[in-house]
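I have placed the structure first, in the form of structure tokens, so that the comments after it can refer back to it.
With one protein chain removed, the remaining protein chains of the complex are shown where they sit.
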Amino acid sequence: MERSCHLHTHSLKIGLIGAGRIGRLHAEHLTTRIPSADLIMVADVFEEAARQCAELYSIPYSTQDYHAVLDHPDIQAVVICSSTDTHAQIIEEAAQAGKHIFCEKPIALDLQSIDQALDAVERAGVKLQIGFNRRFDANYRRVREAVERGEIGRPHMLHIISRDPDPPPIEYIRMSGGIFLDMTIHDFDIARFLIGNEVEEVFAQASVMDDPAIGAAGDVDTTVVTLQFTNGVIGTISNSRHAAYGYDQRVELLGSAGAISTDNNYSNTAVISDGNSVRRDLPLHFFVERYVESFVTEMAAFVDAVLHETPVPVTGYDGRVPVIMALAAHKSLVEHRPIPLSEIE
Amino acid sequence: MERSCHLHTHSLKIGLIGAGRIGRLHAEHLTTRIPSADLIMVADVFEEAARQCAELYSIPYSTQDYHAVLDHPDIQAVVICSSTDTHAQIIEEAAQAGKHIFCEKPIALDLQSIDQALDAVERAGVKLQIGFNRRFDANYRRVREAVERGEIGRPHMLHIISRDPDPPPIEYIRMSGGIFLDMTIHDFDIARFLIGNEVEEVFAQASVMDDPAIGAAGDVDTTVVTLQFTNGVIGTISNSRHAAYGYDQRVELLGSAGAISTDNNYSNTAVISDGNSVRRDLPLHFFVERYVESFVTEMAAFVDAVLHETPVPVTGYDGRVPVIMALAAHKSLVEHRPIPLSEIE
Amino acid sequence: MERSCHLHTHSLKIGLIGAGRIGRLHAEHLTTRIPSADLIMVADVFEEAARQCAELYSIPYSTQDYHAVLDHPDIQAVVICSSTDTHAQIIEEAAQAGKHIFCEKPIALDLQSIDQALDAVERAGVKLQIGFNRRFDANYRRVREAVERGEIGRPHMLHIISRDPDPPPIEYIRMSGGIFLDMTIHDFDIARFLIGNEVEEVFAQASVMDDPAIGAAGDVDTTVVTLQFTNGVIGTISNSRHAAYGYDQRVELLGSAGAISTDNNYSNTAVISDGNSVRRDLPLHFFVERYVESFVTEMAAFVDAVLHETPVPVTGYDGRVPVIMALAAHKSLVEHRPIPLSEIE
Partner (left out) sequence: MERSCHLHTHSLKIGLIGAGRIGRLHAEHLTTRIPSADLIMVADVFEEAARQCAELYSIPYSTQDYHAVLDHPDIQAVVICSSTDTHAQIIEEAAQAGKHIFCEKPIALDLQSIDQALDAVERAGVKLQIGFNRRFDANYRRVREAVERGEIGRPHMLHIISRDPDPPPIEYIRMSGGIFLDMTIHDFDIARFLIGNEVEEVFAQASVMDDPAIGAAGDVDTTVVTLQFTNGVIGTISNSRHAAYGYDQRVELLGSAGAISTDNNYSNTAVISDGNSVRRDLPLHFFVERYVESFVTEMAAFVDAVLHETPVPVTGYDGRVPVIMALAAHKSLVEHRPIPLSEIE
């Protein structure tokens, strides 16, 4: 009998900042699905949350103060999952500490904070990847691949359907910066990713159709944003905070030689025919179920990029542009006219 | 052996004006699929076209001059399939002659002509049905039925995909009044039909993506028109003059309790799996194949409405509003801003 | 104004024998959908049925005695839709009268009657087409086309699903010759048609699962018949007299280079997603709805074959073989062993 000696000599030492829902999700993936990652510390302003997360995922150290993560000499990279209003500040400090950074979207709700954070990253020469996980989803990747391979020719039109099963708490809506910064931002990113071109103008329409309380909180629940790309492509994003049948995440792209469209994902393929209908179960309910594999893949890609010193697949710039688009959409709604992104800069 | 005595004593005597593609389509249906109709005369400015149509469908009389149809004492109703620029004038004369009228869309390309024609119809007390055949298509009817039954709750958003397999000849485009009056007009009608509510504002975006010659002719080939309904519903219409895979006619409606969507129709259901893909044949190629049953049903509905003195299912008013929407969409494109329909009246 | 002169000089003069459900279906198609056919007489043992059918479809003559049809000098072809037990006798007499013959399946329930009828047809040199309408259905044709084109390579396995929405009346079951002669016979025909090869052996399994009364009437309601073709292909036919969701008519064919499968047909493509499921309406309910176009096409093909003196697409031989298969399946069930068709001849 031989004692196995196993050192992942090349594993990346990581600290996690923020042990909420999305933080615990990354913790699980880092500790079980990504062998080249080594999650050694978790920080959360709620000490108990950090401690529980550490226990659950066998993370050696927990702390209330994220500076302990930034100060730890072995930690090479941080994963920022704290509340949005702390992202920019922590990015700046992490960059100054020489840590590579994975940060959940959005970087911040205003451009000035974003630019200050991105400057710090650039000066420090560290890597920064933004958490637009949908780019790593098999469906969107297949659409992008079709565009790159020319399977549908040159893109002409893009239609994104993106609806949540239920609105978040009114509390959250009040703080989120509104639907464009909180929900549509993912779709703005996917639009740029799929077309491989920049949007130059947006026009937003919106209603409060689902819940008057959302309107009372200053937000909307039903919107269409149309996009004008610089290459002539026209896009639409159809958002609702409440689709009775669950999470609806689809896209259709028309090109000069054809079209490609994706459907929702389901937990099984069974179809039941009875005296009433031919039916199947509802799609995967929300983002944790629907996008779990994309979260694993994005994090593995980050770990890879740091370990192999290759470019990250979603840059700070990629994190900045969707915020501009969201601000422009908001302005379009307020002023009831199409808004060129150049008005926002 | 008994000699069968068969009189359709209640059949409606009809005259057809215009023996082009759509005229011959109606001639075929009137003579073979609608037993309660009796097509007894066909007129066309090209005498030979009228004569051939008469022979092909066993129509007793043919003529070059549509006045012969209007003057025929037995003819109770006319079906107008002549060129668009003659519709309003013929409607007026037919109304004055006391004939009930089925007229292909659009009534005219300007509101003044439309209103003059509708006035004549009202004064004469005859029936007028406009040829928005899609309202009789099984897919759109099922969507409307879902709305009426409350199967998806209260409507929130409507997305219409409507794409042609190939652009019409540049000659035609030059005369058609542009994509909104010639192509989107069907979608404007379907939007009103499905939601059962009026649009108050439109915003149009467009590109020339497919063929520069279309741009040179003063038109566009790729457009998105967004619709604001008075009840808060937001709609989009996605048009292209060229979908490589053929005729694309789909709709999706999100409501408070669910969503309903339709797919294209196909000539068969066969799916082939081989070493390359899992695939099926292309959808039904164009409107004659795709909408044939809806053309039969709309005409049967007209014949029924006249014979049984019930209201027609698509009124002159229903023919007028989509023209206003098209004119507003055009203005929106020119002025690059959302246009309330009230600006057009 | 010109009086249109229209003679279908080449139309085929036809007499219909049997004005029941299927007879009236053919009458409707012959009088409205097939311009080259001229249905001039209808016969039925129930005089009133013949008379009503004549009135409904404007057929000049009706009669109680089918000999009046056979004796009519203008009638060139007969369509036999009387009860099964009269088919063989009428075929024989019609052949002797020099009429071309379209006969509903099955020719007879015993081989001797079939062979006597086919002999008469051969001696008279008239055409005989058997009413296996499914061969003219777009789905099955597409499967056959795939085989002929080599799209799936050489056939290996065939699976036929064929289920009725409801069992026929027990009365009918008692007289029908049993499920194999009354229901599976269509599938036996389709199996030969799709593979283009003969079956050499069958094995039948069956249960009474749906209704004990069917068992009491000496029949079964749930069966699987496996087929061994001479070229090695293995087939299965899955029959039920009662599918709660309606008429289920599908087929799957595996070949060396791929597979092709068909789905049911639906009245619309709408899909509804709500809080419970993603669902669509049930498939077209029964054979009249599902196969209407195939009935038109088969009859048009018969009329064509007679008018243009080309071979009929479904021969008397094609009518004979499925009866042998049905008799073999019955014997297999009784003797509980695979039965070579050669045992039946």
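Letters A, B and C name the chains as they come in the text, with residue numbers starting at 1 for each one.
Heads up, the rule we're going with is that contacts are C-beta pairs under 8 Å (C-beta built on N, C-alpha and C of every residue); 3 or more make two chains touch, one makes a residue touch a chain.
Owing to the predicted nature of the structure, the values given are computational and were not obtained by experimental measurement.
> Given the contact definition stated above, which residue among C:L254, C:L284, C:V314 or C:A329 touches the chain not shown here?
Of these options, the touching residue for the absent chain is C:L254.
> Given the contact definition stated above, which residue among A:T184, A:S273 or A:T297 touches the chain not shown here?
Here the residue in touch with the unshown chain is A:S273.
> Touching the left-out chain: which of C:A43, C:I59, C:A243 or C:L341?
C:A243
> Any idea which of B:E47, B:E198, B:D211 or B:D281 touches the chain not displayed?
In the full complex, the listed residue that touches the missing chain is B:D281.
> So which of A:L12, A:I152 or A:V303 would be touching the chain we can't see?
Touches the omitted chain: A:I152.
> Touching residues of chain B against the unshown chain: what are they?
243-245, 248, 273-283
> List the chain C residues touching the unshown chain?
Where chain C meets the chain not shown: residues 152-154, 156-157, 159, 161, 163, 203, 205-210, 222-224, 226, 228, 232-234, 236, 238, 240, 242-245, 248, 252, 254-259, 336-338.
> Can you name the residues of chain A that touch the chain not displayed here?
Residues in contact with the chain left out: 1-6, 32-33, 35, 41, 51, 54-55, 58-63, 68, 138-139, 141-143, 146, 151-152, 257-265, 267-275, 281.
In the analysis below, only the chains that are shown with their structure count from here on.
> Need the CA-centroid distance for the pair chain A / chain C, whole Å please.
58
> Could you give the separation in Å between the centres of chain A and chain B, each centre being the mean of its C-alpha atoms?
44
> Would you please write down the residue numbers of chain A that are in contact with two or more other chains?
If we look for residues of chain A contacting two or more partner chains, we find 243-245, 248.
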